[in-house]
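Working notes, beginning with the structure itself.
Left out: one protein chain. Kept in place: all the others.
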Amino acid sequence: MGWLSQIIKRLVRTSPQKPVTPTGFGMVQTRKEDLFASLGTLLSRYRIAALTERKGKILFDYINDPREIILDYQPTVLSPKKFFFPQEEVFLEYTANGKINPKIDFQDTILFGIRPCDTNAIKILDEAFSESNGDPNYLTKREHTIVIAIDCHKLCDEQGFCYKTHSQNVTGGADILLFDMGTDFAIKIFTQKGKDFIDEYLNTKALDPNLFKAYQERRHDAFKDLKPFPHLEYLPEIFENQKDHPFWASEAKRCLSCGSCIFVCPTCYCFDVADEFALNLHEGERIRRWDACMLHSFAKVAGGENFRQETENRVRHRINKKFNYLMSKHGQSGCVGCGRCVRACLVKISPKVIAETLIADNNVIEGSAPDVQPLENHHIKERDIRLYVPEKATLTRIIKMTDKETLYEVELASGRPLGHEPGQFVQVSLLGIGEAPISISSEPSNEPRFELCVRAVGDVTHKMSELNVGDTLYIRGPFGHGFDADILERMKNKHLVFISGGLGYAPMRSLVNLVLQTPEHYKKISILNGCKTPEDRLFKDELANISKMGGNVELLETVDCADEQWTCGVGVITTLLPDLDMVSDETIAIIVGPPIMYKFVLRSLKERHIPPENIYMSLERRMKCGVGKCGHCQIEGIYVCQKGPVFHYPDIEDKEEAI
Amino acid sequence: MSKPTVAFFDFASCEGCQLSAINLAPQQLLELLEVIDIVEFREALSEKAYHYDITLIEGSITRKSDIPRLQDIRNRSDLVVAFGACAHIGGINALKNFQRPEEYKKAVYPDTPDLFETDIARSIDAFIKVDAFIPGCPIDTDEFVRVVKNIVLGKNPDIPDYPVCVECKQRENVCVYELGLTCLGPVIRAGCGARCPSNGGYCYGCRGTIPEPNIYGQKDVMRQYHLTHDQMMDQFKLFLNHNKEVF
Partner (left out) sequence: MGRIINLDIRHITRIEGHGNIRLNVRDGKIEACHFDIVEAPRFFEAMIRGRHFDEAALITSRICGICSVGHQLASLAATEDAFGLSLSTQEKCLRRLLNAGEYFESHTLHIYFLAIPDFVGAKSVLPLVKTHRDVVVHALKLKKYGHDIGDIIGGRLVHPMASNVQAMTKTPTEKELFSIIGWMQEAKMELMLNVTTLANLSLPDFNRDTEYISLYKPGTYALLEGDIFSSDTGVASYKSYRELTQEYAIPNSTAKRCKHTRDSFMVGALARFNNNYQWLSDNAKSVAERLNLTPKCTNPYKNTLAQYVELIHLADDAIDAAQTLIAMAQPLKVEERIVSPVAGIGIGSIEVPRGILYHEYAYNEKGFIKTANCVIPTGQNGQNIENDMRALVPQIVDKTDEEITLMLEMLVRAYDPCISCSTHLLDVEIIR
């Protein structure tokens, strides 16, 4: 992405981690008391988190003395992910006058005694926080932590079902793995970091093969009758095929939507973002907090639309995320069978039971198992410490468009051009108020100024409406996938049909105005725009000019309720399509509008035999981070802020949640 | 930014919410007074103002003679905040709504049952427009400060719409159902930091339900934990008596 290279990357870490194979470091052995003695001395250098007891609760917590460590595993409410991705975390600190600094609260840490399920979960989190954009906070904490895991030689309790997805086996996510052989631990080293740690701090001896063999036999006996899911590798397909299975509805009826399953899940990583000023209204923080897709308002946007209104959709999304979306990407189940969600659920909704039900009812398995690249053991990826830091900008022009919408012209203080593609968006920040995703309304340009057309619906957009020319706001972006060079190239010499409704013309305009700079490159340009009333139309003057352009450019407008002066169509947007002169395979349709509009427009286009390959659309979703991390904008596992908002219709045609 | 004027009023209540509002560290309270101008606080103040930017009303309405005063306060306020469970959802006062007036009057004043005017207890939004609410019995001090801050900044009050379980799980509490108690946490609005389940109690619903609570599921859970219908209803009656879905 162009702009990324324009900003200075401050990488916290430079040397790449060496690739690792578990066998590369071999195995050793140590006496338990030696290990605990070492941990005792290391307390001065490291924070040590381990399984312990606090006020009657068994949990992972920082300890003051190795004697506080509980070795016999008892399931905890929360997983150790909280040490890398805490329940609540301040990631920006700022002052009202614009001093903004990223904040990462980290310290050298030993995470001791986590179990195989949680190591497998860490592998998934590592990937989630590394892919697309490295999350500076997670990755920094992760890098400063030595993970010492302990193998499970038996199932923890009747709710645990790690064996269903092979998650009882450690394949990464830890630096060191211990096997409890009585007075001694056998030690398997996974990473260079683990090796260095052992070499420096631990008295070891050669592994006693007989003792280890005995351990392995004991473990084997405990797990030998516990079989994985049948057709484990086909789970994504099985889940994809059964999105309308009646079990979803019956589970949803019982589900309390309390979110407990998500908060206790070791592989859930979605978060919400909030701004908070101190009481002096001068110093502020931007905070992220765990969020849960099972909660009612998780997918609700400021405008009021809720993209996962029904409990059934939320239950389906949650389980599919684990067994379908993540697994089809990584070949490893996103559910590690730790059983925490089942223990936490008052109505005992269980991923295991759901998977078993769907597996049993699935009789078609086609072809061979999907060939996916399995998750490698953790590599620290590049990360940009300024990923979440917005840059200063100034309002240079404000034009009131309608009662609700205003056009803002914004100039970045750095003087750099925004460098966006049509269809992309930026995150607009007002310090102390919050951040909101706003589509860019202006076409790409080399000027440092760009335009945002905003409807006042939430805190940020309401507050924007109180600003004046010269006031400061803060920008991150541009983000997302817009109408990129490939799409623009495809559009050449085609009949472009722009179909927008309501506020949809705001992002559409970035493309329309670009195309109208060289109308001769296209066969024909038809701009179809619909609104509630003539008063609600955006960019009235520009539309008037377009209507006068003539040549191969035409403007067709319609409103739901007309007034006396209105001379164009009356009715919904689709009333404009039947009479439009277009040749199906020479036409490219672009749709942007309110969620309700897509279904009807797509149906009309289908009636006019426009092939799906010739349709592009921009989808609105709730976005908090803009960089593929917070999880709010997902459509069946696809991050709209990364793959969208502009989609090629064939890519989402079969996604029920998309339209 | 000029300081908004803030007033506190109370109707039938224990005044514990007003008390909780000033349960701040000295520095915090002094800072709060830099942000707002408290002009009416009968409990701690004997000044009277005429117009208020923000009015916080504690207490429920239990008699007709209080309605004109309530309406007068509304007319003199830009923004009215229902302050605490009594004003927000009727609160504990509404427990008497399940008894016949002649019964409860006689129980307390056997010789003079009609001496005092009383009606069913209602939340203030039954009579006047309410712009925001701060739930809880009593309100949570941190939440109060946050809401006041947000109102001053022109933001939404930011009251959570997720259930108590969210905060309870994040504190790694052992579920109170496992401890042999019953809890309304799954359908009750969070924001209290799951204070009751975290301190040896259970949630009895003082903050009201979340939007779209699964009452069917909640009752199902309580049945599974062997509560009789009466026991279940007794628990709901404490603070959810306003909720038609429950009864």
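We just call them A and B in the order they show up, numbering each chain from 1.
Convention: a contact is a pair of C-beta atoms (placed from the backbone, for glycine too) under 8 Å apart; a residue touches a chain by one contact, two chains touch by 3 or more.
Values in this document were obtained by computation on a predicted structure and should not be read as measured data.
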**OP:** Using the touch definition up top, pick the residue from B:E15, B:D161, B:D220 or B:E245 that touches the left-out chain.
**Re:** B:E15
Original post:
Given the full complex, what residues of subunit B touch the hidden partner chain?
Top reply: 11-20, 22-26, 29-30, 33, 38, 41-47, 59, 62-63, 66, 91-93, 95-96, 99, 103-105, 107-109, 111-112, 115-116, 118, 137-138, 195-196, 198-201, 204, 234, 238
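Simple rule for what comes next: only the chains that are shown with their structure count from here on.
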**OP:** Calculate how many whole Å lie between the centre of subunit A and the centre of subunit B, each centre taken as the average of the chain's C-alpha atoms.
**Re:** 36
Subject >> Touch list for subunit B against partner subunit A, complex >> reply: 1, 28, 31-32, 34-35, 145-146, 149, 152-156, 158, 161-163, 165-166, 169-170, 172-175, 177, 185-187, 210-212, 214, 216-218, 220-221
**OP:** Provide the residue numbers of subunit A that touch subunit B in the complex, in ascending order.
**Re:** 56-57, 59, 76-78, 87, 253-260, 263-264, 274, 276-281, 290, 292, 295-297, 311, 344, 346-347, 432-434, 458-459, 462-463, 466
